[in-house]
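Notes follow the structure.
The complex is shown incomplete by one protein chain, all other protein chains being positioned as in the whole.
Lettered A and B in written order, each chain numbered from 1.
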Amino acid sequence: MTDAILEVEGLRKNFGEATAVRDVSFSLPPAGALAIVGESGSGKTTVARMIVGLERPTAGRVTACGRDRSQPARSARERRDRGGQVQIVFQDPYSSLDPRQSPAAAVEEVLRLHTRLDRGRRRARVAELADLVGLDERQMAALPSRLSGGQRQRVAIARALAAEPRILILDESVAALDVSIQAQVLNVLADVRERTGVAYLFISHDLAVVRQVTDDVVVMRHGAIVERGPTDRVLDAPEHPYTQLLRASVPRPGWQVPKTR
Amino acid sequence: MNDLLRISGLTVRLPLDGEMRTVLSDVSLSIAAGEAVGLVGESGSGKSMTARSIVRLLPPGALVEGTIRYRGNDVPSLRGQRLRDLRSSVSMVFQDPRAHINPVRTVGDFLTEALRVNQRVARREAEGRAVRVLDEVGVADGPRRLRQYPHELSGGLLQRVMIAAALLTEPHLLLADEPTTALDVTTQAEVMAILDELRRERGLAMLFITHDLELAAAVCDRTAVMYAGRVMEIRASALLHDHALHPYTAALAAARPSLERRAERLVTTPGRPLSAFEAPDGCPFSTRCPHVRQRCHDERPDLRPLDGGQVACVRAEELAVSHD
Partner (left out) sequence: MTAITALLGSSRPNRWGPLGTTAAIVILAAVALSVLGPALSSADPNASDFASAYAAPGAGHPLGYDGQGRDLLARLLTGSRTSLLGPLWVVALSMAAGTIIAIAAAWVGGWLDSVVSAALDVVFAFPGVLLAMLVAAVFGPGLSAAVLALSVAYVPYIARLLRSAALAERRKAYVQALEVQGLGAVAICLRHLVPNLIPLIAAQATLFFGYAMVDLAIVSYFGLGVQPPDADWGVMVAGGQSGVLQGYPAESLLAGGCIVVLVVAFNVLGERLSDGSGQGGTFGPSRWWRPRRGGAA
């Protein structure tokens, strides 16, 4: 698989005695959308943090855009280049923005770091990105405390996209949102992928959301991958007992509460 | 009336940022003995506040209008022993068990405290009852659990301990405020199964608060949908998802992606959910509703009976016709 834009091979992470991630491998094609599904403690977030360099892998390789990023960046230039390849949006909308910085300033800061655009062009690009995620000028100028959770997550997405990454990691990015707001953001994500060709690594515990957003899925449990395949196949005909249990646990119309005894 | 609980015209105002602000507006709801009623809404809808009004756990300075009657007693006027009786007959389970259990006391202390202090049950007897209830909620090895501290237990286990604590006072009504929201899906399913079973075995009535329409539909007989501090619709749960009476319920159902198939795009409602004090004068949903007419802005629709349920929408009949 040389055409993959993100390649993870034999990834492992130990925290002291405990192994959080063991032998995780997957690849993501350009403009693809891969879900990592799992419950708390499955290691899915640790995988994401290793890919963006917030945790250092104990073993294994992470390759993005053909460049190895398993070791910490050695220069400011390399650090910036990596930022231009992979970006991440976290779960908590309330801590995702600097409380003292307007969305426009936050996006512009990233543009200054990653592009050589002049002031006017930067401003135009900020407006473009705001438009892409569905925020208006007034919202872009407001302080984060004036914005709702959904609006904040849109800002976080716009800020991540400002670096023009080839890969965007969404770590439970819609989990904390109200249902009606979550739907808006999911549509924004679909629009963004269509218009920019960015690839998604979508980390979630929510199978219905995963169905809506992704093409492929890996299912993780206790730090290891238990099943993988096209999203439709895995959700329609799960093979591993754990995937079957996950599927059966989702409440839906006509759901019978599973019998425990 | 054989209703266990009957709320009518409940309006609650709270001091927020130096002003009295409405958080619940004209809420009416009843629960029969042994019945499970779902209370669904997004943030700011007032669903938790409704539950807290029932057990008089509102923040200081709250102004309450309307009536809440539990087994015929007027709840707002209860004092002293009568109020304690209410609170042992109506138990509450919260979303985040860790925030509601003292971390430096053992599970045993937590479970038996109310019994020993309020009902003067001897320690040995109280512990025996705690172990039996733990077994009932699927926590085996009770005597060992009683000696453990909250941090030694997983979130799912701790939530079962919370449920056990709620059951120890032999309640007739359980108020469950998003009891599974902080849990994993598989743990949620286990906890829901336990709640469901308990309800049937004990003939327990339940008010189940959640943001998840489908979860409410799965475990409740009837479901009330709240928006901006008001009840928009009450309907048999089985009919709610596909035959909603109120446009807001329909919007809520449409916004949630399906587990079965992928949609090109989700059907969304513009704007964000409003709190009661932000809502417009007419129908609170009128600013976001796709079916809005002038009269929706002019008058605030009351909850009225329709098609076996209740709805607060002036256009409910015509919309229901056009859906089918």
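In this section, contacts are C-beta pairs under 8 Å (C-beta built on N, C-alpha and C of every residue); 3 or more make two chains touch, one makes a residue touch a chain.
The shown structure was predicted, so the numbers you read here are calculated from the model rather than taken from an experiment.
A.B. asks: For the chain not shown, which residue from A:23, A:81 or A:232 touches it across the whole complex?
C.D. replies: Answer from the full complex: A:81 touches the omitted chain.
A.B. asks: Using the definition of touch stated at the top, determine which of A:13, A:122 or A:159 touches the missing chain.
C.D. replies: Answer from the full complex: A:159 touches the omitted chain.
A.B. asks: Considering the whole complex, which of A:62, A:176 or A:225 touches the chain not shown?
C.D. replies: Per the contact definition at the top, the residue touching the missing chain is A:176.
A.B. asks: Among A:28, A:47 or A:110, choose the residue that contacts the chain missing from this document, as touch is defined above.
C.D. replies: Counting the whole complex, the residue in contact with the absent chain is A:110.
A.B. asks: Which chain A residues would touch the chain omitted from the figure, given the whole complex?
C.D. replies: Looking at chain A, the ones touching the missing chain are residues 52-54, 73, 76, 79-84, 86-101, 109-110, 113-114, 144-151, 156, 159-160, 163, 176-178, 181.
Here is the rule we go by: only the chains that are shown with their structure count from here on.
A.B. asks: Where the centres are mean C-alpha positions, what is the separation of chain A from chain B, in Å?
C.D. replies: 32
A.B. asks: Chain B touches which residues of chain A in the complex?
C.D. replies: 39-40, 148, 150-151, 178-184, 186-187, 190, 205, 207-209, 211-212, 232, 235, 245-253, 255-261
A.B. asks: Note which residues of chain B are touching chain A in the complex, please.
C.D. replies: My answer: residues 42-43, 138, 155, 184-190, 192-194, 196-197, 211-215, 217-219, 241-242, 251-252, 254-263, 265-269, 272-273.
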